[in-house]
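One chain of protein is taken out of this complex; the other chains stay put.
Chain nomenclature is as follows: A, B and C, assigned in order of appearance, with residue numbering initiated at 1 for each chain independently.
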Amino acid sequence: MLQFEGNVRTDLALEASEQLTRKNQSNIDGLAIETIEDEDVIITRVDITTKDAAERMGKAEGRYVTVEALGLRYKNTELERKVMNYLTKELANILQLPEQATILVVGLGNWNITPDALGPRAVDKVVVTRHLKEILSPELKDEVREVCAISPGVLGITGMETAEIIQGIVQKIKPDVVIAVDALAAASSQRVTTTIQIANTGITPGSGVENKRFGLTQETLNTPVIAIGVPTVVQASTIALDTLNVMQENAFFARYLKSMASISDQDKRAMIDQIIPETLGDLMVTPKEVDRLIEDMALIVAGGINQALHPNIDYKNIHLYLN
Amino acid sequence: MLQFEGNVRTDLALEASEQLTRKNQSNIDGLAIETIEDEDVIITRVDITTKDAAERMGKAEGRYVTVEALGLRYKNTELERKVMNYLTKELANILQLPEQATILVVGLGNWNITPDALGPRAVDKVVVTRHLKEILSPELKDEVREVCAISPGVLGITGMETAEIIQGIVQKIKPDVVIAVDALAAASSQRVTTTIQIANTGITPGSGVENKRFGLTQETLNTPVIAIGVPTVVQASTIALDTLNVMQENAFFARYLKSMASISDQDKRAMIDQIIPETLGDLMVTPKEVDRLIEDMALIVAGGINQALHPNIDYKNIHLYLN
Amino acid sequence: MLQFEGNVRTDLALEASEQLTRKNQSNIDGLAIETIEDEDVIITRVDITTKDAAERMGKAEGRYVTVEALGLRYKNTELERKVMNYLTKELANILQLPEQATILVVGLGNWNITPDALGPRAVDKVVVTRHLKEILSPELKDEVREVCAISPGVLGITGMETAEIIQGIVQKIKPDVVIAVDALAAASSQRVTTTIQIANTGITPGSGVENKRFGLTQETLNTPVIAIGVPTVVQASTIALDTLNVMQENAFFARYLKSMASISDQDKRAMIDQIIPETLGDLMVTPKEVDRLIEDMALIVAGGINQALHPNIDYKNIHLYLN
Partner (left out) sequence: MLQFEGNVRTDLALEASEQLTRKNQSNIDGLAIETIEDEDVIITRVDITTKDAAERMGKAEGRYVTVEALGLRYKNTELERKVMNYLTKELANILQLPEQATILVVGLGNWNITPDALGPRAVDKVVVTRHLKEILSPELKDEVREVCAISPGVLGITGMETAEIIQGIVQKIKPDVVIAVDALAAASSQRVTTTIQIANTGITPGSGVENKRFGLTQETLNTPVIAIGVPTVVQASTIALDTLNVMQENAFFARYLKSMASISDQDKRAMIDQIIPETLGDLMVTPKEVDRLIEDMALIVAGGINQALHPNIDYKNIHLYLN
């Protein structure tokens, strides 16, 4: 398992590349990373273009864009708006939609588990328009694309794989693109509810807070799938592993260790099992204010989707589209 | 419109037949009514077997069973259990399922509008098992049918007709039967949250709190559809119309009227328009404790479905099936 | 009982005066009514200054200001802002607060019953500052009054009269004024969630959706009490009574009646009892979208309170006061 080759679980391509850098393995053919910064937002575009790079990263080939703003941890309306606008731009770039298009937005995750509820809560706030085409005035009609949306619920709630449900709906509705919104696991607690990842790879099995066992991809849906994810948890074992890594990698702390030789992965695993017994199930690390932070991020993600899909809507008259 | 031929809007076949009785028109070929009572529950089975009877009733041909218990208005755990058991029996009768079967349970209605949320809240409490077939022990596996469930949300939330979504899923999952749970409008305020209707006709357009514009029937889904409905509202205009009807039909009050001749339907309509202007939108009459009553009814309906679909589950060990 | 002297139950002084006008009894010493209108808002100030006027109105002596905007039934952000600003101005006028003051805002009603939850939901959105006095910078500190807030819950939830709880807290905190927010019953379905009443009389027994049995007044609290109320329901019996009144008072419909003599109050009561049996408990008429409408009104009321109490806050930096 990748996870215990000294690495910690992450759904962010950015963090996967940081882990390679830490081991001086980031100079890989087929891995390109571009970073743009301003005073409070960092945008990183990771392109994985070869099978080898994909394997080393533990991520599917494709483009991953992250918009990070550590300041989102604190209530800050102006920064929220700024991040929303960056998200809009990056999402529009990756979507490359024609003026007329039908888009299905899917909210993944379990609405009964707060840190897994990001998808459903964001989708709640997406402006759906597909049913309005017949009743909107001609001027309004030309301003909006046909957007529809659903949060199907997780396997334990429906008894159906999310992929089955979405396949059924896609075959009926025939959207030009599917946008899937999901909560993710990060390696770093700093990125929890402060980072948004857009990927043109869709959703791959094993990702997300609940470790999805299905995929939502071009292959499974016969339709392009853009994934938007926000890390909402760090696994508790990540904190334990981080502690050992910090000890080993920091010269100051390393003086406590008998030799510079590293602690074996097997022993790391054994220590972690003693601290966080598997019988406890998944323990997650989240900020105390996770309920509010997820609501805020759901608003930002939905706002970005709305602006990218309907660039011509006058959002002061948004109520004309709502019912 | 049926509604103002002196009649009031109702989704219950039982009430449609009562309105015919009131006008001495209930003696119709193709309409059979059977009633069973005990001290606190009344079960009525209405069979509509001809096109003519269907038209006069304003209901599709088929069987409609109501389980009524006025006492449900007050918290009464024993009565709730009793009604749940009657519902189980009537539902099992109408379903006639083989031992091995796949069932899709659909919760209709808008979870953001309390009186329309009965369907989604009941479906939340249905025991889904389809995904457990591979992991249950052989003994448990044979005890349960394959149940899956979804509450798709309403048109204004998804931008898709509920019928489109369910058609897509049905084509993928291929259930043997669909059970659709919905909130209804009643003619009598006494029946609100005290009555459950089972119908083998599916859901017909124009029914429900939100006046659905789609149908979920054998015709639209190529699968038998059993509808379970609970009245949660009376339209406010029903109260006004009732007032005029009581005045006219009760000899004591009728002495106020100039002649025994009835008030014309047109004038009734005009009076009601003055009291409840159409510009106000739908006004609904509900009990003050509607939030609690709908939660209670959702539990009864889900309990009835669970027991009818999984007669062999030991409900003390129900947690084995839940996650 | 006032209620069946041909009148219907209302908590609005404006409607009480309209009922007197209907019977040509509004020309009373000690009753003064002033109306200001613009294209979509009507402000009415009712002053009751004598005991006789109070008795005829069925309302305590004092000033009652209503801000009405029928357009609030539809989502309209600009109208909401306008009503909020009118509310701010009228509330500031009636409060006449010094620069330094401590205010206790109380949310009355049952948060488990949607139409009774207006008070708690508005109070949720009030900016509380009393605990910040020590930590705010001197500039910010001088900009805000000391506001604290509580929604104590109803008798059935706490086992304590709301008046007991508030008396205990008032004796401890010693506020200069108490503002009590409550959901009301209206006589007219048009005013439901479209009207706000401010009264300097406090809360009198018998008012509100749940017919409070306690008072929150200058007398019971030894502190001035300003009441802010929003009608969220009409009692179902009001619709029935309205039907009879419309029939009787409208010459066109009255031709159905044997003589112009009115239907006796006793017979009206008997008819209504037949339509809405007392055993059913309180039935309420509400708009179908009551959940959303109450959320919207809670925002308007809280916004009005916030602006009236903290006129100097820059609401773009509101997050400085929130945690």
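Just so we're on the same page, contacts are C-beta pairs under 8 Å (C-beta built on N, C-alpha and C of every residue); 3 or more make two chains touch, one makes a residue touch a chain.
Being a predicted model, the structure only gives us computed values, none of them experimental.
J.: Any idea which of B:26, B:76, B:171 or B:218 touches the chain not displayed?
T.: Looking across B:26, B:76, B:171 or B:218, the contact with the absent chain belongs to B:76.
J.: Which residue among C:101, C:148 or C:299 touches the omitted chain?
T.: C:148
J.: Can you tell me which of C:160, C:270 or C:299 touches the chain that was removed from the display?
T.: Per the contact definition at the top, the residue touching the missing chain is C:160.
J.: Considering the whole complex rather than only what is displayed, give the residues of chain A touching the chain that is not shown.
T.: 73, 112-116, 189-190, 209-210, 233, 236, 239-240, 242-244, 246-247, 250, 252-253, 255-258, 263, 267, 270-272, 274-277, 280-292
J.: Which positions on chain C touch the chain that was left off?
T.: Touch set of chain C with respect to the missing chain: 124, 128-132, 146-153, 155-161, 164-165, 167-173, 323.
To be clear about the criterion, only the chains that are shown with their structure count from here on.
J.: Please indicate which chain is farthest from chain C, where distance is taken between mean Cα coordinates of the chains.
T.: A
J.: With chain centres taken as the means of their Cα atoms, state the distance from chain B to chain C in Å.
T.: Roughly 36 Å, centre to centre.
J.: Find the geometric centre of each of chain A and chain B from their Cα atoms only, then give the gap between the two centres in Å, rounded to an integer.
T.: Between these chains, centre-to-centre, one finds 41 Å.
J.: What whole-number Å value describes the gap between the mean CA coordinates of chain A and chain C?
T.: 45
J.: Could you list which residues of chain B touch at least two other chains?
T.: none
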